[in-house]
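Have a look at the structure below, then the notes.
Shown here: the complex without one of its protein chains, the others still in place.
Moving on to chain A:
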Amino acid sequence: MTDDTPALDPRDIATAGEYVLGTLPQPERETFRRRLLSEPALLAEVARWETHFDPIAEEVRPVSPPERVWDGIERRIQPGMGSAAPNGALRLWRWLAIGSALATAALILVMWAGIQRAPDERRLWVSDMVSEDSSVRLTALYDESDGEMRVSVAGTPPGEGRDFELWLIEGDNAPISLGVMPHEGQAAMPLPEDLRTRVANATLAITDEPAGGAPGGVATGPIIALAEMRRI
């Protein structure tokens, strides 16, 4: 960096160095930090020290953090997902397995075929959730005429002692748990009456939770995938 800023007092250079090292005692640290807001030359000096010392930080041998750190980060940057009201009753819904795993591409067709009895009477909604790395796909199909939600799960199953949990998110409201998903294959369940009118504007999401579902009905894990409900 070329310097157009006036030369700093050596005392400030030393104090900037102490600030970067971390030895500046706490009250002075706070005072110094306030000065940085209004003194660009001082801020530039801090940046210089940070860069000069950085090769020493690079010598520290990396340590992989536990997965829960990422879970916590993801929760904190997803405003809608961390603050759900407990909804224990819904969490306990039992999904009924209705089939085994099938090739992903065929899933929607198969599920559709299962409810093709009178197509024009059907009002169908679908949410096709695919994780960012495409390793997990969960397709949910809701049939307004009989209030039945069908899901199909494919791809990499959750880790040991973990389950995928399905959530209904409507606007800024707290997500509502629709229960724990089978690790693969298909399942169906009737959607509770009070949720049936809310499907139209909803987004569905899957999160990675402890086995048996999020404790207290509040999502704790990262969102694996989410997608809006679309009318088909």
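Criterion: a contact is a pair of C-beta atoms (placed from the backbone, for glycine too) under 8 Å apart; a residue touches a chain by one contact, two chains touch by 3 or more; residues count from 1.
Just so it is clear, contacts and distances are computed from a predicted model.
**Student:** What name does the UniProt record list for the absent chain among "TldD/PmbA family protein", "Sigma-70 family RNA polymerase sigma factor", "Fe-S oxidoreductase" or "sn-glycerol 3-phosphate transport system permease protein"?
**Tutor:** For the chain missing from the view, the UniProt record says "Sigma-70 family RNA polymerase sigma factor".
**Student:** Of A:Arg76, A:Arg123 or A:Arg230, which sits in contact with the chain we cannot see?
**Tutor:** Only one listed residue reaches the unshown chain, and that is A:Arg76.
**Student:** Could I get the residues of chain A that touch the absent chain, sorted low to high?
**Tutor:** Touch with the absent chain occurs at residues 1-3, 7, 10-11, 13-15, 17-18, 20-23, 25-29, 44, 47-48, 50-66, 68-70, 72-73, 76-77, 132.
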